[in-house]
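Only one protein chain is missing; all other protein chains are in place.
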Amino acid sequence: MDDPLLRCENLVRRYRDRVAVAGVGFDIARGEVYGLLGPNGAGKTTTISMVAGILRPDAGSILVEGLPVTTGAGPAKQLIGLVPQDIALYPDLSAVENLQFFGRLQNLDGSRLQQRIDAVLEVVGLADRAHDRIDDYSGGMKRRANIAVGLLHQPHLLILDEPTVGVDPQSRNQILESIETLGGEGLSVLYTTHYMEEAERLCDRVGIIDAGKIVAEGTRRELVALVGAHDRVHVSVSGDAAALAARCRTIAGVIEVHQTDSRLEIVSDDAGRVLAPVVEAADVEGVAVTGVDVREPDLEAVFLHLTGKALRD
Amino acid sequence: MRRLRIVVAFVSVVLRGVVRDRTALFFMVALPVAIIVIIGATFGGVQRLDVGVVTHDRGVVATALVDTLRSAKGVRVHTYANLESMRRAVRRNAIAAGIDLPPGLDLQTAGSGVIQLPFVTNRATSGSFPARNIVDDALGRVGARIAAARLAVTATGVSFPDALGAAGTVARRSPGVAVATRDVGSGRTTTLSRFSLTAPQNLVLFVFISAAASSAAIVRMRRAGLLRRSLASPVSAGMLTLGVAAGWFAIAVAQSLIIIGVGALVFGVDWGDPLGAAVLVAVYAFVGAGVGLLTGALARDPDRVGAIAPVVGIVLGALGGCMIPLEFFPPTMRAIAHAVPQYWAVTAWQRLVFNGDGLAGIAAPVAVLVVFAAGFLTLATVALRRDVMQA
Partner (left out) sequence: MSRVAVITRLELVRRIRNRSALVTAFVAPLAIGVVFGVLIGGAGHLKFTIGVVDGDHSPVARSFVDAVVHRSPSGNDPVHFRELASQPAARHAVDNGDVDAAIVIPAGFATAVMERGRTQLVVLRKPARPVSGQVAQSVAGGFGNRVNQVDLALATVSSIRPQALSQQLVEAAQQLRAPLATRDVAMGAREVSPTAFYGASMAMLFLFFTVSFAPRSLMADRQQKILDRMLATPTAAGDIVAGKVLAVCALSVAGFATVWLVTSVVFGADWGDPAAVVVLMVATVAALGGVSTFVSSLARTEQQADGYTGAVTFVLALLGGNFIGPGQAPDVLRRVAMFTPNGWALRAFTDVSADAAGVSQIGRPVLVLLAFAVVFGAVGIMRVREGVEQ
């Protein structure tokens, strides 16, 4: 990638003898939403902690707009906004007081700080509750306040660490929408999640991380191509499943048929085209179809394919 | 039956939280025992008294004074080169008091006047008063010889040193007047352990502190809505309050028994009439339960309870005579002391331990404690009920 906003190369981090991150590298372009997808313990949080300048990598380099990110007081940190997974706010202070504190740590002060506070509170929709203690907020409001702090100093890269964990569906949707908006406004986003559907919905590109390594990277389409762009039709039947399987193999457009007990998996280039002949064949064989499920390829399948593991533990 | 089981289950959950908290255990067991030991060793009846002397010469009078001090029971004499170093020793509590014997004391005593010897003590220390008595006594004994010698000089014309020598010889032959001390009480003859004064004081002090401090668990439980949730079960607020009170009562009794046990077995404290002691422990445990419950009902922040309760406990304890013996209190302070439950508990324990009183003898302070307990528990129930109903 030419002139990426963020360039990470060969990041390594060990905790005692355990290697948490073993050579992670990726780029994020300006305005791109990049998803880091992987199960718990894959190395997501360690990776973003290094990108945010909280953890020092044992090896590798991180550049934001060409500036090296280091722990300590380096200038690169002003370009990065971090939204930790937890509500990292003082519960005994109001949203404004929290914003003032973290704003000052980001070199904001005076009227400029006040302007930015007003602006981000407007963005997350907390302007009318700005002076309430965080303690008194609902769960969703706390999440939004948490995001507001990350946006306060107008970072070029926003890092969101699993911002929807433990959030009710409505707030979750609200959060996802605001990230879409921010991405649309040209902010680069590094987004970690172990929720497939979030990555599919939000991210321009996804890096799949497992056991401290990025095992695949690309747009959703590119990744799906890795497992082969085949649809899968699952058919549950009662009756002679083996006979039906044999007949299905003769249908045009069917690539493969796997049969386990009363269940068939039919692999095809186009599920729509084979569905009708399959039902017809069942009729002919005198087998009753009790259920049909069509699956297009997704990241879940990609992940399973690449790692041999299910994403959700 | 089922309700009872719910209450028991609920209370045991709360109590387990308290017992698992190592800080609470520290305040409950380790600290009281440590303080009984140290305060007992410091305040609890003077076993050994360190007295300082500045000697500039080895004259007859100085030697006689030092010898007299040395021969006093339980006194250890430290000698210093000058007044300044002895003053420092007093400030450091190395000695309870000290006396400065100026140079040429023998010559001065041969004259006729009263010799004023500089005396240093820290009046805020417990050893100060007994040390003064011992020094006064030594001055009286040696002074008697000097006075005798002075009379002999005028009556017979011998030299002062000779007369002083003769007075010393006579003094050694005569037993002099002794002072015998008898304890007044209801016929107790056992000698009291030096920890007898401090062990009950610390019992009263710490039962109160830990009852109040551990009520942070009640606050936490209230804030977590646990109290309210358990009301969804078929248990009334009153019953639940009673259950929690019973839990705190059990804690206070357990702690009292530990302190009493350690006091009796390790420090030889005789806690007096068993029936009276049992009633007093129970009644004071009710006071503790009431305090714990009331604090738990009123406080909002459990961490703050942990920080503030010991402070309040120490202040009330000090006012109630748990730290400095009530005997030391100026009249106003003694009047104020009546307003805190600790005063009544300490008074009752003193009657049991020192006077050998029975249950009848402590009826009055126990009755006051019952009133305190009832008051605290009632207030706590009202406050807790209001808190729960405000759901």
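Descriptive notes on the structure:
Per-chain numbering from 1; labels A and B assigned in written order.
Here is the rule we go by: contacts are C-beta pairs under 8 Å (C-beta built on N, C-alpha and C of every residue); 3 or more make two chains touch, one makes a residue touch a chain.
No experiment lies behind these values; they were computed from the predicted model shown.
Note on the chain not shown: across the whole complex it touches A, B. Among B:57, B:137 or B:387, only B:137 touches the chain left out of the display.
Of the listed positions B:60, B:197, B:212 or B:253, the one in contact with the omitted chain in the full complex is B:197. The chain that is not drawn here is touched, among residues B:103, B:118 or B:261, by B:118. Touching residues on chain B toward the chain that is not drawn are 21-23, 26-27, 30-31, 34-35, 38-39, 41-43, 45-46, 49-50, 83, 87-88, 90-96, 99-100, 109, 113-127, 129-130, 132-133, 135-137, 139-152, 154-156, 158, 162-163, 166-167, 169-171, 174-185, 192, 196-197, 301, 303-304, 306-308, 311, 314-315, 318-319, 323-330, 333, 350, 354-355.
Residues of chain A in touch with the missing chain: 49, 52-56, 71-75, 77-78, 80-82, 84-90, 92-93, 97, 101-102, 104-107, 109, 149, 159.
In this text, only the chains that are shown with their structure count from here on.
Each chain gets one centre point, the mean of its Cα atoms, and the points for chain A and chain B are 66 Å apart.
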